[in-house]
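The following block contains the structure, expressed as structure tokens.
For this view, one protein chain was removed and the others were kept in their places.
So, chain A:
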Amino acid sequence: MISLAGRDILHAWGKFVFTGLGLGLLIGVTLVMAGVYRGMVDDGKALLDNSGADLWVVQKDTLGPYAESSSLNDDVYRSIRAMPGVARAANATYLTMQVRKGDGDVRAMVVGIAPGQPASTPGWPPYLVAGRQITRAHYEAVADVASGFALGDRIAIRRNHYTVVGLTRRMVSSSGDPMIFIPLKDAQEAQFLKDNDAIRQSRRRTAANPVFSRPGQPGVLEAVIASQSTNAFVNTVLVRLEPGHAADAVADAIRRWKRLTVYTRPQMEDILVGKLIATSARQIGMFLAILAVVSAAIVAFIIYSLTMDKIREIAVLKLIGTRNRTIAAMIMQQALALGVLGFVVGKISASLAAPYFPKYVLLVPLDSIAGFFAVLVICVLASLVAIRIALAVDPAEAIGG
């Protein structure tokens, strides 16, 4: 028994392959779109993983530190450290800003990490791809490779310059901006330090206030100005639990006794995925749906026109008494072969293109498998229309023409 479908494909193999390539690119785009959504979710999870924390302690009644701003006194961590079940507590600051290097600048999330031992202190980058971790308490930075910085670069954050000593990978904020880790004290300064003009203006304003510069009390003005230029705030305290303690129990204790808001890992994921990227995710979901519909329509058109091209041959087949089943099987087999070819091309192009996207694109194998079956179902449905037309053709057309 010879395969009619195989024969027909061989007959016009160039057309078949090129149609398959075209379809493949379309499927590739759809897969990438799914990957973009997965990438967004993964960015949020990477942010949580990289902080190395089990609990996030933030300002009361805020969704901080990622989704909202939050500020805590920087000595709060000491009292949290003393709570039962807390293995480690470390201050951290997060601030998304432009980081300058030479003439250009890069949008980055600047993370202030508390001094301590790498790996054991929450907030530190858990692994590097080059260089080393920060060792000095000031003016060193570890940057993500996505920022484009290289080892030894001098970057400017506010008025200070930092030397890049290490590089990380996949250390991004929930919006995909690369992270730059700097020592906590520098980051506190970067977050709250005004520019020099603003500082001078504020000093003059204070000096002009008669309450602060009274004759006969020469020290008051200096004291007031000194107290204005200090900053003792951080955005969050990252807490790591001792083994054997439930996150919820410890979080409740901190909420109750320290009167601060505490988030556990699932709650934080909920905030990031459910609130922070919810609209973008829906946007992409909408786009994905449209792409799927468009792909299905295009597949249907292709199969339909492929069938119409050989309508005379089908008429001849009917004339010589071929059974309907054989003809239907031929069309459906061709459609499936086209789908498989398209999927293979799509998967390859998506995988090759993914690393070049500016934001992270995560191709999940399960998505690919689901995509494969979706393509097959679409092909089967599309071929049904073509089969209907093919079966309805009048054998007389073979001679009538």
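Rule of thumb we're sticking to: contacts are C-beta pairs under 8 Å (C-beta built on N, C-alpha and C of every residue); 3 or more make two chains touch, one makes a residue touch a chain; residues count from 1.
Operating definition for what follows: contacts and distances are computed from a predicted model.
Name of the non-displayed chain as stated in its UniProt record, restricted to "ABC-2 type transport system ATP-binding protein", "ATP synthase subunit b", "Nitrogenase protein alpha chain" or "Efflux RND transporter periplasmic adaptor subunit": "Efflux RND transporter periplasmic adaptor subunit". Contact with the undisplayed chain is limited, among A:83, A:97 or A:128, to A:128.
Within the set A:281, A:363 or A:380, the residue that contacts the chain not displayed is A:363. Among A:141, A:167, A:182 or A:273, only A:167 touches the chain that is left out of the view. Only one of A:224, A:281, A:311 or A:344 touches the chain withheld from this view, namely A:344. In the full complex, the hidden chain is touched by chain A at residues 9-11, 13, 17, 49, 52, 75, 87, 115-120, 126-133, 135-139, 145, 150-151, 165-167, 169-170, 185, 215-216, 218, 232, 240, 242-243, 341, 344-345, 347-348, 351-352, 354-355, 362-365, 368.
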